[in-house]
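Supplied in structure tokens, the structure appears directly below.
Here the complex is missing one protein chain, while the rest keep their positions.
Per-chain residue numbering starts at 1, and chain names A and B are given in the order in which the chains are listed.
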Amino acid sequence: MNIARPSFLKALLAALALLAVGLPAQAAPPKARVSVGATLPLTGSEARIGGFVKEGYELAFEEVNKAGGLQVGNQKLPVALTLLDDATNQATAVSLADKLINSDKVDFLLGTYSSHLIEAQSTVAEQYKVPYLQGGGGATKIFKRGFKYLFGTISPVELLGTTLMTWIDQQQKAGKLPKPAKIALLWENTAHGKDFRKGVSDFVAQNKGAYIISVDESFALDGKDFSALLGKVKAAKVDLFLADAHLPDYITMHRQYVASGLCHKVVSYGARGSEKGAIDALGVENVKYILSGVWWSSQLAAKPGPSRDFVTAFKARYGGRDPEWFQALAYLSAKTLFAAIQQAGTVDREAVRQKLATMKVKSLLPGGPLEFPAALGQQAQNPFVVQQNTPDGKSPIIFPQDVATGTGVAANPKCPN
Amino acid sequence: MERFIDLALSAVLLAGLYATMAYGLGIIYGVLRVVNLAHGGVIMMGAYMGWVLHRKLGVDPYLSIPIVVAASYLLGVAMYRVLVRHLPRGAAGGPASLLLLFGFWLVLRNGAYLLFTGDDQSITTAWSTSSVVVLGSQLSVSRLAVLAIGSVIPVGLHLFLHRTHLGRAIRAVAQNPDSCTLVGVDVERIYGITFGIGTALAGVAGLLSATLFAFNPGSGSSELLKSFVVVVLGGMGSVPGTGLAALILAVVEVFAILVLPSYLTSAVGFVMLVLVLVIRPGGLFGHRVLG
Partner (left out) sequence: MRSRIRGLAPTPILAGFLLTGAALAVLPLVLELSIYTHNLMTLTFLSVAGALAWNWMGGFLGQVSFGHAATFGVGGFVAARIVLWAPVPAPLAWLVGGLVAGVFALGAHPALRLRGPYFSIATIGLGEATRLLFTYWEDFTGGSSGLSLPIETALKHRLYWWGLGLVVLVTAASWLIRRSGLGLQLLAIKADVDAAADLGVSATFYQDLMIALSGAVVGVTGGMWASYFSFIEPNDMFGFDRSIGFVLMAVIGGVGTVLGPLLGAVVFVLLRQYLLASYPQLYLGVYGLLLIFIILFEPLGLTGLLRRLWQRLSALRGKV
């Protein structure tokens, strides 16, 4: 029995050697296609949205291949997407990006979803100088690291806070909201929530005397009981209720909000509010007049243009379902990458990077053309669209004016005066 | 004063929820001396059972309580027969049982992902957001229902454990399994039944929390951790102790917002957990389980 031990070591050595020999560096095949890699949280806490992003990516790839591929220089190349599951885990997202670049030899990367995964994963792309286009992580911090290969089609979350406040400010100036207005600012303790808070509080600081932040509290993701927090809001007697939450926390918190009899002149949960799932869970009656700001809305398809083309294609592909901003930004990221490759006329990473850094394209996003200003870390700065739920269960765009499909209401008519 | 009443009422409602979540963990520990780490997973399953019954068959969540109880009871008995029975008992078996049941939780969670995907779900009924006014505060009807059920359970358990033959047998086994075997009590059967009851209670807790919160297959960790704190505070298995401990934890957490940032209020519970374990390992009211 004594010799049992060294044999384990031998076995281990053999296993490791096998591993090393089994996965040797592969020689690059002749360029017959453009190969793009991405990981997505297809399992774990962001699985739902990971699935949405997947839909957007796949639609973009199918469209190009149906049209015979990408015109790269003088040849037409098909595009292939290698998609792996990062299980909503940072370390996995990083290792798999490593695998995509160094083992699967992809030419470019598209982003995963959620700020912390992207912040971790984009370091690999930067390290190996692989252009990385993403529409799933809007935290400004990601773009403040001076990365050259990271591009975001997603506007900063700060801008979400600013846009909401801009609309609120218009209402205040029109005399519909009190001045000064007291604000309760509740934010989930994540990069997303912190950006939202910064957007709102910067706006408040620039408009002295118009707003007072009376409650400024963070809460943990997947919190269950918000009664004490809402009690604090109640005691502070504020006018505006501005929160930033993920979908489950929004449903849980707003149920408690309604049941504890709270009502404010403006109510917003950041990007949340117009989701069908939330309206089902909370009831149309309880979500009416909630304000939400999103990067893109399917109502932008009301006018002809890239948004209408996208919505039409999406509905045809996915059984008539309306896309949300997740799919739209994923689709946009893939399309923008394709455009840059075509314009560069090569799959050379450096050439494509330079093209991305300077290009200006008309896109499905609201506002002006999509570009990646270097001064802002190559993050798009297109405005948010503000939506407000109406009593009949719809959520028209109420701001900015040029894309509006309805008129906003303030102060909340639900509240007794 | 108004604020104080508000907070106090919030604390009482929260206590009802904590107690409901913790009884199942407590009774299994009290009798079998096994920490059911799959507790959070069973709570999650209970939530999905209620959701399926409500969504697909239109059964009201409160009317589906008996169905969820029966199904979770059977699940618990099966868990005992197939898994827990084979564990070593006593302190040495502690870590093994934690790991075994954690493994089972992973399987449950994976099963839920396959069956229901990762989408957030919730049970919405006509009274999901309705409320009544008590002492000038608006209180959610669903949470009052949870409080009511959370208060009925310990009474029912007490009557069951003290007035029925089976209940007395369970108490006897909890105190001394060896002498029970001598007098002809089938200890294995009692263990199976107790595990079933504990799991049934966890299932009900899941069903009830589904009427309050959004959930997905990954849910259950925070419920498990809160239950831990309550059970440890209450003296590991004492039924009235569990109820009282739930109230203490809720009061501390709710009133902590007066002095702490909201984000840190849940850390208070964990600190209490460690302090109680170290200073009074028998819980605030119970006997000492160590030594």
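The rule we apply is simple: a contact is a pair of C-beta atoms (placed from the backbone, for glycine too) under 8 Å apart; a residue touches a chain by one contact, two chains touch by 3 or more.
For clarity, every value in this text was computed on a predicted model and none was experimentally measured.
Among B:S72, B:Q121, B:S142 or B:S266, only B:S266 touches the chain left out of the display. From the options A:R145, A:K179 or A:K303, the residue with contact to the chain not on display is A:R145.
Contact with the undisplayed chain is limited, among A:A32, A:A67 or A:A91, to A:A91. From the options B:W105, B:F195, B:F215 or B:F255, the residue with contact to the unseen chain in the full assembly is B:W105. Although one chain is not shown, part of chain B still touches it, namely residues 35, 83, 86-87, 91-92, 94-100, 102-111, 113-114, 221, 225, 228-229, 232, 261, 263-264, 266-267, 270-271, 273-274, 277-278, 281, 289-290. Where chain A meets the chain that is not shown, the touching residues are 1-13, 15-17, 19-21, 23-26, 42-43, 84-87, 89-92, 94-96, 98-99, 101-103, 115-116, 119-120, 123, 126-127, 139, 141, 145, 189-191, 193-194, 220.
Everything that follows uses one rule, which is that only the chains that are shown with their structure count from here on.
A straight line joining the Cα centres of chain A and chain B is 36 Å long. Here chain B touches chain A in the complex through residues 2-3, 6-7, 10, 13-14, 17, 113, 117-120, 122, 124, 128-131, 137-143, 209, 212-216, 218-219, 222-223, 253-257, 261-263, 265-266, going by the rule given at the top. Only residues 43-48, 51, 189, 217-220, 222-225, 227-229, 231-232, 234-235, 247-249, 251-252, 255-256, 258-261, 277, 280-283, 286 of chain A touch chain B when the two sit together in their complex.
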